[in-house]
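With one protein chain held back, the other chains of the complex are shown just where they sit.
Naming follows writing order (A, B and C), and every chain is counted from residue 1.
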Amino acid sequence: MKFPLGSSSLNWMYGRGRQSAAIRNLETHNPTSTSHPESDSDLLHTADSYSSIMAIPSLSFSRPTFAKLSPHPYLLTNLSPQSPSTKPSRTNGRAPHEARPVQIHTSSLSHAHGSALVRSGNTTVVCGVRAEILPVTNIPQYRPRSSLQPSTTASDEAADRAELKAYDLLVPNIELATGCAPQFLPGVPPSTLAQTLSTRVYSLLHSCGVVDPKSLRIWHDPSAEAKKTTGEGDASMQDDNDDDESEAEPPQLMAYWVLYIDLLFVSFDGNPFDAAWTAVMAALRDTKLPEARWDPDREMAICSRTRKNPLDVSRGGLPVACTAAVFQEKEYAEAGGLAGENRHWVLLDPDRLEESLCRETVTMVVDCGGVGGETRIRSIEKQGGTVIGRELMRGFAGVAEKRWREVRDAMQ
Amino acid sequence: MASTQHALLSPAELAYLHASLSLTPPIRPDGRAANQFRPLAAETGILPGTNGSARICFADGTEAIVGVKAEVERTRRGDGGREDGVEYVSSRLEGDFVEGVSSGEGAIAAVDEADRVGESEWVELSVEIPGARDDDAGTVFLAAMLAEALLAGGEFAKKLWINRRFHWKLYLDILLISPPLSYPLPLLSLTTHLALLATRLPRLKSEGDEDPFFDDDWAAAPYLYARKDGKATARPPVSLLVMAVGNNIIFDPSKEELAVADVALAVSVGEETATTTAAEADEAQQQQQPLGRNLRLLSVRTIDPPSRLTPPGVPNATNSAYGAATTQKQPEARAAESEAVEGVWKAPRGGAKALVMAALVQKALMRGGVADEVLDALDAVDLVA
Amino acid sequence: MAATSSSATIAIPGQLLGPASKFQPGPGTHIHESNLYSSLLGLVHVNQPTKAPGPVKRLNKITPAPPPAELPTISVSRSAVSDKRETLPEVGNTVLCRVIRITPRQAVVAILICGETVLDAEWQGLIRVQDVRATEKDRVKIYESFRPGDIVRAEVVSFLSPTLPFTRRFYADAAY
């Protein structure tokens, strides 16, 4: 199909193909009225002198061609349609605040303790959670914790988090170099993007306290060992319900579970963080750790094949990441000159093309599952640009809530 | 890739070479017979610091040395390992956690099933080709090929068993010390073969599962491959390079010859060992042929023939002032050429018929065939360890 | 098996299309043992022969030496079955490309669109100074003609000589 704007030919008439001209032409939908810098004039004259060789063809481009040649004006013209009747839509047909539907499928991998496949549009990511045992003897400067009381007070929670972080019990890694997109070919060290993503997931995991360290501890409880009732078997995992035994011989903490959280992008079409985070959450909720007891003679933790306990991720609630990119009418090159009427659009859940054209992005992690369903903002990240201010941010929270519900429903 | 370095021949030369090799009998550039190996000079025991070593120099100037070093290593084995599937076969990435868990059902079970068990982990084989990185696909391919032949049937690894708690760890360092003038597989394989034949391990003095200690008298050290009156009862495998051109089967091709191969195979051959493993028990009855060697087929790998990457010739029909242009992506032009024009070289497409491949293997394994000759030739080399 | 595939119109790589004696191989096909096989996944087209291409045309626009009798050309095209298809720029194609960098001798361009096809991979091209325009070639200054970032329309004049990557002739007025 032809691109609606017949005038797109202008880019090549006067603009010397630079998007500056493209934009001008697209604003004033009139070939001749386009003003162009002096620098162009001599070239025009050159052009005239050769019109003899070949008549100037009227170029008009098909959609994909236009998109390839000058993506920015292409997206711009989509967002600012001529007729006020047609609603502004993005090149992918979505409305600015419309996110891609999310699909989540869990426990499809049999070698992982928990796994999830998350698909949002054409971005597909697989997450596998794998638990391994870290004997406390392997931890340099390990500080044994005596208290068995289920940590309730804030200070305890803080201690718990410190524990998670100090011993590095959560190991998220994101692999992008799987050919999931042309720019991510394997055989190279992790790209900056991949490293950033891993780190963001890492810090968010800790700051949100998603994983309850209690469920990662492996205890040795001599008294429980003494009378071998399967009931006490649980004692080795959950310390809360064996306080009564604890007087006799205090159980000791012998080892930790370490969760290796590996993410593999199968297909990449923008907004990797939201997808990755959703996958991590889904996989963690899917994770079941085998019940482990400490075998003092062998000095190692022995797990049961049959009895598995789901990982406790209740404390962290359900934080959901929601990312948007800000698309500005003028690119940087122009911004200086025509600062005045620089329109912008906030594009939720940007795809590859949009990400390549936007400099300003914001990610808000919200959790609406709290008491009374009121929204809690767990984290806000914003990079680049100057558009998003307090007002926008406030509005964006609303968008994030909507997104949260979508993801929550997908999780069910 | 490295397994198929380019031979710099013009399409005309390729066409000529291919034609002469497809004649019956084939005419090889160096005048060899179809199944004749390049003459070679071999010696063993060149590296006194090793348990066994060898050096082979082909007439064409390619040369390789192999050194074998053995170290005593504590056997990693854990009952946990077994059920969980943390077995040693693939335990590169696994920590040494099972260490110290050497007691328990698993270990006992392991000993029950066979008093000596070997792990492929106990052999570490590294190949070095000048000018190729050691993680280069071609080098890895070579190493994997030599290793899989050596470990086939699990017989070799068992030789390294000392007792339940200890084993020999064998390091094979295979170096090509000349530039790779031809595909080095045969050379490397033969050299490795000799080095292993010459390899001796100190005699074990300790008994049972106690920490092993050894007889320091080197003269008393037994050969890794036991020998009776100067002849090895069992022998390491050899890998032969075989290729087919037209209807001819050609052994040990030079680089140029390989460049026009229709198909090339690496065939690894072992010799029937005196001790029959469980693996061979059932085939034992077939093994009783008296004369010649009882060869065994250990592995076959397809070598990507470089011929696929050779520049095509341009028939006069389509040749023109724009000669360069005719080779451009233009389906008609290509397809029209693909009707083979006499005397115009065209890189082969597709693969090879199953029958042809079978014939190659057959030829290599034939009783009294090439494999036999090679083994005999290697027998002639007297061993200095 | 592919050869006995149910669909008549859809071809699968390796599918038998007909004897080479009855058809002329078009794009997306190859000859094996004097039979025509498909080499692409796509739809089969059979074009009845038009007029035999003149020898001059054959020289710069490469069609094969036509068989004695004009045969219908059979070809397999992906256009119908896939929206993304990569094509190699051929001599005579009109391409749109973006100037990457310029030197006094030539301008290096990345080819974005070839004919009607939007290319995934950006193939590199060269505009030699003598190819910028038809007349006064000696007066041409590359830096007066192009700037990095310009989009230019060009025609492929040569391809594939190992020394020169591509060469293009430019109709200057088409470019601006």
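Throughout what follows, a residue touches a chain if its C-beta (ideal position, glycine included) is under 8 Å from a C-beta of that chain, and two chains touch if they have at least 3 such contacts.
Convention: contacts and distances are computed from a predicted model.
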item	value
Complex member absent from the view - protein name from UniProt, among "Dynactin subunit 4", "Centromere protein N", "Phosphatidylinositol glycan anchor biosynthesis, class C" or "3' exoribonuclease family, domain 1-domain-containing protein"	"3' exoribonuclease family, domain 1-domain-containing protein"
Among shown chains, those touching the left-out chain	A, B, C
Per the touch definition above, residue among B:17, B:47 or B:151 touching the missing chain	B:151
Full-complex contact with the absent chain, from A:131, A:276 or A:324	A:131
Residues of chain A (touch criterion as defined above) contacting the omitted chain	103, 105, 107-112, 115, 117, 119, 121-122, 124, 126, 128-135, 137-140, 167-169, 171-173, 175, 178-182, 185-187, 189-190, 195, 198-199, 202, 258, 260, 262, 264, 266-269, 290, 292, 300-306, 352
Interface with the unshown chain - residue positions in chain C	1-3, 5-7, 10, 12-16, 28, 30, 32, 37, 39-42, 78, 80-86, 88, 120-124, 160, 162, 165
Residues belonging to chain B that touch the chain removed from view	1, 3, 78-87, 89-97, 105, 118, 120, 135, 137-138, 140-141, 143-144, 148, 151-154, 265, 269-270, 272, 278-280, 282-283, 286-287, 289, 294-304, 308-309, 311-312, 327-329, 331, 334, 347, 349-354, 357-358, 361-362, 365, 367, 371
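Going forward, only the chains that are shown with their structure count from here on.
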item	value
Averaged-CA centre spacing for the pair chain C and chain A, given as whole angstrom	41
Centre-to-centre distance between chain B and chain A (centres being mean Cα positions), rounded to whole Å	48
Length of the line joining the C-alpha centres of chain B and chain C, rounded to whole Å	45
Chain A residues counted as touching two or more neighbouring chains	none
Residues of chain B touching at least two other chains	none
Parts of chain A lying in touch with chain C, wherever the complex brings them together	11-14, 16-18, 42-44, 46-48, 50-51, 53-54, 56-57, 59, 62, 64-65, 67-70, 182
Parts of chain C lying in touch with chain A, wherever the complex brings them together	83, 96, 98, 112-113, 116, 118-120, 133-135, 144-145, 147, 149-153, 171-176
